[in-house]
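All protein chains of the complex are present and in place, except for one that has been dropped.
Moving on, here comes chain A:
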Amino acid sequence: MRFLKTLGYVLALPLILVAIWWVSTLGETNFFVPTPALLAEAFAETWLGDRILSDVLPSIGRLVVGVSSAIIFGIVTGLLIGSVKWLRDLTEPVLEFFRAIPPPVLVPVLMLLMGISDSMKVVVIISGCIWPVLLNTIEGVRAIDGVLSDSAHTYGIQGWARVKYLVLPSAGPQIMAGIRQCLSIGLILMVISEMFASSSGLGFAIVQFQRSFAIPEMWSGIVILGLIGVAMSFIFQWTERRVLRWYHGLREVENAI
């Protein structure tokens, strides 16, 4: 029963929006605005065939590799920079500079340097996604409570044990906030890197449809991107609730007082 209720809440608004769309495109003749039925047909035709293998999966693969590398690399580097003061002082201005560069401008540069390849696209994704994770991890590590740190110290919890039991969980909420941003940037960069120079992928397919005036197909590609975004967001929320259960509980208790 509760499940049905939740499902109802999740699906209600999308259904209403589709209904509005359907009503407003009744008798529509504009070539650029497809009706729901036409779009659904184009969607099934376009994506439920070879394109899953030739475009969707390669895109998702690059996205997953890029985003997970960015997360791992960002957390590891963040732990290091956050824990060592001189390293922090040394790197902070440089990090702000790199963070300020909009990652799409790196696509042409990396294309020249690395050629048109999967690794170029993955590097584009990493180069844009790493910043929120890295900077949030640094902040999270810096913000560790002094008393908690002293407690761990008096009980001889040092080195790797300190990272595992104190630093990582304590910075967890900040790191997760960074990962959330990282995911949306990742999706954007996945598409952009494929739009510039590619022979496969969602970005490539969408641009190709647009140029060949396959308008319903183009829209259906945009729908796929939206669905991937939603799926990522669900996976993230599911993971976050588990990893940060303590944090949400603690916040609830604090807010109740």
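The working rule: a residue touches a chain if its C-beta (ideal position, glycine included) is under 8 Å from a C-beta of that chain, and two chains touch if they have at least 3 such contacts; residues count from 1.
The rule is simple: contacts and distances are computed from a predicted model.
Novice: The chain that is not shown, which UniProt protein name from "PqqA peptide cyclase", "ABC transporter-like protein", "cytochrome-c oxidase" or "Phosphate-binding protein" does it carry?
Specialist: So the chain that does not appear here would be "ABC transporter-like protein", according to UniProt.
Novice: Touching the absent chain in the whole complex: find that residue among A:K85, A:H153 or A:R241.
Specialist: A:H153
Novice: One chain isn't shown here. Among A:P14, A:G226 or A:G249, which residue touches it?
Specialist: A:G249
Novice: Just checking the interface: what residues of chain A touch the absent partner chain?
Specialist: Touch set of chain A with respect to the missing chain: 145, 147-148, 150-151, 153-157, 161, 165-166, 169-170, 172, 246-247, 249-250, 253-254.
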